[in-house]
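With one protein chain withheld, the remaining protein chains of the complex are depicted in position.
Going in written order, the chains are labelled A, B and C, and every chain counts its residues from 1.
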């Protein structure tokens, strides 16, 4: 079941969605064995920014029918701390793939970065380029929780231009994570391809909102500390399928499909409409072993 | 609980979403009494086009987690048949509002129209203007199931221009039903307001897709006859809330909020973020009495 | 003799489940419905009041269309086959639980034309509307019923004067119910056929009756969202090229008015 993605060899086609699996925290919860037999075939980091970010004030999550809204606000320790403290620990992750006795393989590390300007993004990409532990770079141009980022991703021209400025900064595979909150997502994907992206990934979360349970007579107020957030989970699966299918039809570069995947059958559908890899986000919250389980189900589907 | 909407008096703030309640068919299923005590405070027609349309080939619906996808394709008998055959029967609808003994009031008729050019839309609006049975006109510039319509609604400049060309065609309240598949929905709402709209309504369905259950080994194919469709129901509620809130903050004209409303509490949330009326779509499929029930629950919420 | 279609209340009604019995592979569900009464062939949209959702793939969400299989003693009966998350939940309902019901809905069967004997043709769980039809027909009526296997064929005991066909030959004729129908009609064409079953079966019945010029009323099924004409989701193509809504123009439609019966227009196979 091993697959090639932009020249990287992956044990199977199931990886994690950025920001939905913290390998180091999971290691505390589940023990160090987790990093020896990782549930995903590649590990995508949470979004890293140049400067440290605290993230949004709580509450940060809200449950909705068949999904959730998050307003995490991209907390992270900033680029230097990530490179100095996390990277060494993330370098040696391995996996046995979808079955206990499987061959031991390395788990390539994808570092997801976000910047509010092309210059910031270039600096982030350059830094990633200097670290051989990093196998690929994913650009988050789509996170709806933060003011920045969004506009670049929703406007094909701007996206193409930004990529033009930073493409030269690395020879590593460059994945552009598209925003689903755009009028014409395939056009954005084409712009990413023209700008030199080696792959695109989608969907990120849909802009959404939750109100706190209202007290008698009072007007309800936003529940999330960040006011609005992003919708993920099975509720968005049919939207993801439509966007992935539409994008895969328009670009020649590989597509990483995600959004509401809970089972091998769902992963299979994304592959069937043209994705090369499938990422799992919210389902990991319900089952930390979801990555491996879905890879296994996918195997028995074929 | 009676409310004013663009000068029309409504028994309560709950109306139906276009295309989700066929008053004449319902009359066959539930008897003529339905039109005497209608579940909604206004009746919004299914989208009417100049020429008759058969709609998309079946299957047309697919169930998803907490919602459904439809690919109906706007079947309708065309403008002349609508005006000649349906309108007379729809003219005298009344309601007792949210409780059995309530005061008897007229149920204003909103005719929802769609055209692929400004000229077509103008012709539709002019025709509506000539019929006094029609209280208001809703422009569908957003239906994702059909090639036309979508682009006008997703591009603020085009939307403003189109409205400029047809606004003069009627003095009746003109409601613009926005598309949710846009990068900046509030900007589209502002454009509608600038173009002379008396109100905006949102959200329409989110572009989505379903694949038929795959046979062993085969690649899954689209389930819906129309290939893609629109997602509605509770799955989109949090997206609707975010878009309605963002739009209501930016425009002064009234907003009709909809998307996944199932209860008075949900309706209340849309009103709390700035909607003037709430429309119910998919929930009517689960409960044909949803309109009245939600109005009643809303009343006891206040 | 004539059966007038009953009109439903324009809202979902919570009805109490009174019994749930196994009949071979199927379930016979009874709900307390004193207002009831309906024409044979009408259906109801049912959803469990509790735990409707959260099943396979986070479904069901919409209510499910079920033929009224019987209405007697203030109870409506439904015959159910578990084919997915909705029917699975309905099949596990225990007495005392409640279902939301909208119905009876749709246009049922019309009585047979004078001078023609009724011939009931059912496939699988599609026998449901034929049960109530047989109850309502004055004289005993022959029923030709096809099932996939013997376990399913046990549902034949719910009807009278039955000839059974099974795909695997475990009970009755090995083969299709259309073969039984051809034999019957070749003996006596002064019949009118009332059929309900999987799409391919209905199509075979339609083609045969058309060939032999025997009138047939087909009870169709189609994926439905609402059941009362609101969503335009349940269409089947008519012979004249237009689309018919199964829920309000049917579910019982004259074979003559139809084009070919598609895969999705029948009961679970």
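Everything below uses one rule, namely that contacts are C-beta pairs under 8 Å (C-beta built on N, C-alpha and C of every residue); 3 or more make two chains touch, one makes a residue touch a chain.
What you see is a predicted model; the values in this text were computed from it and never measured.
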Of B:39, B:234 or B:257, the one touching the omitted chain in the full complex: B:234
Missing-partner contacts on chain A, residue numbers: 19-22, 24-26, 28-31, 33-34, 39, 46, 54-55, 57-68, 70, 72, 75, 233-234, 282, 284-289, 292-293
Chain not shown, touching residues in chain C: 50-55, 58, 60-61
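Everything below uses one rule, namely that only the chains that are shown with their structure count from here on.
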Reaching chain B from chain A through chains that touch each other, fewest steps: 1
Innermost chain, taking as reference the mean of every protein Cα atom displayed: B
Where chain A and chain B are represented by their mean Cα positions, the distance between them in whole Å: 35
Whole-Å separation of chain centres (CA-atom averages), chain A against chain C: 47
Multi-chain contact sites of chain B, meaning residues that touch two or more partners: 62, 64-67, 234
Per-residue overlap in chain C, given as positions that touch at least 2 other chains: 53, 57-58
